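Part of the complex only, each chain left as placed.
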Amino acid sequence: MSSTLGTNYKISIFGESHGTAIGAVIDAPPPGLEIDMEQVLVQMARRAPDGKDGSTKRVEADTPHIQSGVLDRDGKCIATGAPLCVLIQNTNTRSSDYQNISHIARPAHADYTGYIHYHGYNDIRGGGHFSGRLTAPLVFAGAVARQALAKMGIRVCAHIASIGDVCDTPLDPCAIPAEISERLSQSGFPVLDEVQEKLMKNEIERARMDADSVGGIIECAVTGIPAGIGAPIFDALECKIAHAVLGVPAVKGIEFGAGFAITRMRGSAANDPMRMQGDQVVTTSNNNGGILGGITNGMPVIFRAAVKPTASIGLPQQSIDYVDKQEADLIIKGRHDACIVPRAVPVIEAAAAVAILDEIMAEGKYE
Amino acid sequence: MSSTLGTNYKISIFGESHGTAIGAVIDAPPPGLEIDMEQVLVQMARRAPDGKDGSTKRVEADTPHIQSGVLDRDGKCIATGAPLCVLIQNTNTRSSDYQNISHIARPAHADYTGYIHYHGYNDIRGGGHFSGRLTAPLVFAGAVARQALAKMGIRVCAHIASIGDVCDTPLDPCAIPAEISERLSQSGFPVLDEVQEKLMKNEIERARMDADSVGGIIECAVTGIPAGIGAPIFDALECKIAHAVLGVPAVKGIEFGAGFAITRMRGSAANDPMRMQGDQVVTTSNNNGGILGGITNGMPVIFRAAVKPTASIGLPQQSIDYVDKQEADLIIKGRHDACIVPRAVPVIEAAAAVAILDEIMAEGKYE
């Protein structure tokens, strides 16, 4: 019944697309953490729609207003360690766009399931609490988390591994240089291969021209994470990351390391050989994505998330009226993204950062 | 730090491969649930090694002994609603087999990560708390859970979708007849296509002959689940199922509905059209795996789990001694499965059953 995640860096997300405000309570950031608000805004901007590359043309200010949990010390924003509440006003809510939807469910959206779950009381304007807009406070929480992680030398970055059938070069799972991690985690359309970037943008534009949409895969890497983080069975780090990442709307799958491809390898190829690099234990491949027995081995944590094509498309669709219980055709008017994958990248990074910081704090290993 | 899962049907798993006993506390089954112990033993037997199809030749009795939480009423085993503790003795623990392993980490195993996490105090005999044997109490908990679900008309079944490159026919995600669900959920090697079954067994046998191992994919379906189960964002049913399933050792990925393949579809193909079937809302495809916005829509819940090839292989491997911090070659002697996928099927089903029953009970919808 809850939009809460974590135990020590616990986030509680609230809001509806067309309500007064959305936001989150973080209970609580590490006391004394200096929050670089400019870097937070960089992350927020990556997620916000800008009308380019198939995103909607709405201008959402998405300015986070911190209500509690911080102090101004010499012009710096310092977390006190008490719960931090952030608020993002809903300023641009043209609800008329959604008025023709009424009770005809948008296929692949939560209109019908939300109606059933909330006994008809859910706010359906703009998707209500199910709106992708709710990822904005998650990105805020992730932006703070990644600053805390950075103090320990842990970096989180991701790139667009694919849009439809167009694939980027994969990350080297054994070695992600800091400058690449840095560049990707600041980019609005993070890819490694510029040629593929152009092809991806073409793919999105073609979908947009067809009033259709397209999905993709996001590959995320966490570098600098020490060995020993996680736990066996249900507190495996994979469980915690997957729990957070699958909470992001439109994500339909997650795989670690070689993931589904590992099922087609033999053990002799899949098992990552172990070597010493100075006094550091390393593996010469990383098919296990840096996690063994639910616990990090010191290699980069690598995972991929599958993002489905935007459910809102301009083409006519077969649907039903869930109040009148009869079939109905649906044409969704108004604005929508032809592809949310680029905007989802900082959200996936945020989910990973939140899950990992929470685990590190819960193990008493935050420094 | 914990091997606990859930809130209302909460399971806490304990034990080591070579300790006195393994087991679980279930806190708590629905009061009055009649537990058919024969059916529980069928599920336990599916997971237990039998020396066939590439599984190890150990004979583990794996008999579950219930310590608490049940009453005998007219010869029937009835859950009281108080915590149910089940114990499985460790009878056949030839620890000499593992003695040559010492502190040379088995690649792709948790030897090194467990050593770091537990500061050198973990029991390394047979993998200790990381052993696949710990899935036995999970299968028990799942066997009880599926009996509770069955009372509501909910069935959980799975089949081996692939072994290496050999693929079974996929399940029809919109319609899984009760007889197929029934047959699969009782089978020791559940597949839909007998020809593929033979090819899969060949694949396993070839790996075994090579002293190597092979992985595969398990496809699981939950039928009869009503619409409205789950919640948005981090309490999405996908989050809960993924959390449970990724807790199963060797699972490296999970995808719902069309999963990673949905990223290569356009929205117009991915969006499941909605229709009325009598007064029932249905979809004519099921690319979303029965879950929208984290909540069931009344269609079968479909997911696939990627199981990596058994980490223990007979071939020599490059490794390190994690105490002496030096490189070392490793040959694992003793028994091991060439493929754990068939034995993992009831484990995946159990994880799904536990996660879903917990959610249904937490929503106050268990009847």
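A and B label the chains in the order they appear, each numbered from 1.
What we mean here is this: contacts are C-beta pairs under 8 Å (C-beta built on N, C-alpha and C of every residue); 3 or more make two chains touch, one makes a residue touch a chain.
Owing to the predicted nature of the structure, the values given are computational and were not obtained by experimental measurement.
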Size of the entire homomeric complex in copies, 2 being in place: 4
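The definition used in the following text is that only the chains that are shown with their structure count from here on.
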Rounded Å distance between chain A and chain B, as computed from the means of their C-alpha atoms: 27
Footprint of chain A on chain B - complex, ascending: 1-5, 13, 105, 107-110, 112-114, 116-117, 129-130, 134, 162, 164-165, 207, 210, 212-217, 227-236, 238-240, 242-244, 246-247, 249, 251-260, 262-268, 270-276, 279, 281, 283-284, 287-289, 291-297, 304, 306-313, 315, 317-320, 322, 325-327, 362-363
